[in-house]
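And then chain A:
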Amino acid sequence: MRKTTRRDIFKFAAGSAAGLVFTPAPWRLITDTALWSENWPGIPRPARGQTRTRFTHCALCSAGCAVRARCVNDQPVSLSGLAGSPLCAFGLAGHQLPYHTGRVKTGAIEEALAAIAQRRSHDAVAVLDLRPGRTASWTYRRAMAALPRGFYLAAQSAIPAVNLDQVRTLLSFGAPVLDGWGTPSTVLAARSHFRLIQAEPLESHTAMLADLWLPLRKGSEQALALGIAHVLMQEQNAGASFPAEATAYSPARTAQLTGLPEAQIVSVARELAPGGALVLASQEWPEILQLNRLLGSVAHTIVGRRETPVPASWKKAAPVTAIEAVPDGSIGVLLIDESVCDGYLPWNAIEPKLAPAPLVVTFASSRAGYGRYARFTLPTAVYPEMTDDIPPALDSAAATFRLATPLVAAPAGAVEPARFIAQLAGLPPADALRERTDAIQSSGRGVLRTYADGKSIPVKGVKPDDFWKVLNEGGCWVDAPDPVEPPASACQSSSAAVVAMTWEMRLARGPMSPLLSKLYEESNLRVRL
Partner candidate 1 sequence: MTGKRYGMSIDIDRCTGCGACMVACAVENNVPPAPEGATDRKGITWMRVFPVDNGRDGPDRKSVFVPMLCQQCGQDAPCVSVCPQQAVQVDPATGIVGQMPERCLGCRYCMAACPYHARYFNWWDPAWPAGMEKTLNPNVAPRMRGVVEKCNFCHGRWHAAKERAVGRGAREIDPADYVPACVEACPTAAIRFGDLNDPRSPVAQAAQQSGSFRLLEKLGTEPKIYYHSAREWVREIGRAPAGKEQVHG
Partner candidate 2 sequence: MFPWNYGFHWSTGNVLFLGAFYTVLVVVATTVASAILRARRAVAAQQTDAIRWRSDFHDLPPRDRVCRHVLTGEFQVRECPNAFDCRQCETHARLVALHPPEAPPESGEELLGMSFPLDRFYHRGHTWARLGPDGAVTIGLDELGRRVLGVPDAVDLPAPGTRLRVNGPAWHIHKRNRDVRVLSPADGEVVEATGGIGGDGYLRVKPVGRGFDFRNLLAPCEVKPWLLREVERLQGALSAEGVPTLADGGVLLPDLSTAYPQADWDAACDAMFLQA
């Protein structure tokens, strides 16, 4: 036998190659690699299972829109609004919120409890509530009342309701009226019968859609408000309540300051029909409230709303304290509920009120908000994991009670801020939401709306257990239409009805669905702002 030569190896290889062509192997490998490219590692396979529809309310903002969730095996895969009550872009991706990458998943709960327990006896404890008016807010107030020195701080002053049905002309100083303000369905429904004048330096989203856009100079909003007041006072002789400085803002001067034509300032002022006008702004300027008073908006377009009933035993609660009213350097322990967020107090307003070496504990799902100032950031559930009620919407004249019920389970380790704080203050353990719904039911007021079958039933005939059940399955209690005078305090507040979150604010404030960030980055929808 001759030794194996290189030539033999070549021959053998050639033979193998030739033979292999006539076997399934190479062809199958080609096919298989192509098939592999269909599901190579990293391409997820969506779970199969039964599709069910569930209802809840969106807790992302106080609009609290009704949500129809399509769930596969109890996992929501898409959300939609109901007929006549659509969801906004945020709401549509709400079910993805639990998976945002910046989410806080763990926190030193025991240590935080211990640290607070150590200080609450001799330090003032304050709770900052970023969405006042909830059942949880009542719990905080009750807890603060139970503590020796407890403050309940709300991020917003009491906001009156806005009755958009009455509005004929809406003058907005940079408020994002069509871009996240109010309840989308209400605003859109009313949009056809009011004229929108947007005074804003940049062509914002609302400015693009407004009937009239006043591209005024940056920082000249107050001047324009005064200038309009000037015209109104001159032409309607109704200027008693307005500051005297308005007289200095003649149309000519205002035109100079704002860069708008003089005639336009006059014509805008004339368009503001008394009683049917509403003025909004993006910041708390006193001129805006005064202008609203001048136009007779109060009790017409700015209205009061009856309070949602609460159990009688809750009445012994701490009052809502304005942050200005808190003595400087007094708060030793600050607890912030950031789990839901409508308003926001800038840190420089809070900081002077804190005692030296304050203990700041925030309940949040991300560190984007107050987390960077807090010693402890305790993880909370996010919508749609949380159980919470949503205070009546800004543009709802009637009181409402709606629950955001969890569509998915909250992660282990998530803290319920209300339960945490109640426990801290030694409140008796109880299901506050259930207590409240019982109180509402026993008040006998209003109707119960069910989304699944689209019915409205008077509360009077509903048993407490059914009431609770319906609310948990996506029902909504609406108070009887019984307008009341707006509370005087509301109309003195300078922040009347401007609260809204634009995309930018939401991006800056905290996490949102990864998909939303994507669309924000990848489309030119908001790029210009």
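Operating definition for what follows: a contact is a pair of C-beta atoms (placed from the backbone, for glycine too) under 8 Å apart; a residue touches a chain by one contact, two chains touch by 3 or more; residues count from 1.
Inclusion criterion for the candidates: all candidates are chains of the complex that A comes from, given by their letters.
Everything numeric here is computed off the predicted structure, so don't read it as measured data.
Screening 1 or 2 for touch with chain A: in this complex the touching candidate is 1. Of all the residues in chain A, the ones that touch candidate 1 in their complex are 37-40, 42-49, 72, 75-81, 86-90, 92-93, 95-96, 98-101, 178-179, 184-185, 188, 203, 205, 208-209, 213, 215, 264, 513-519, 521-528.
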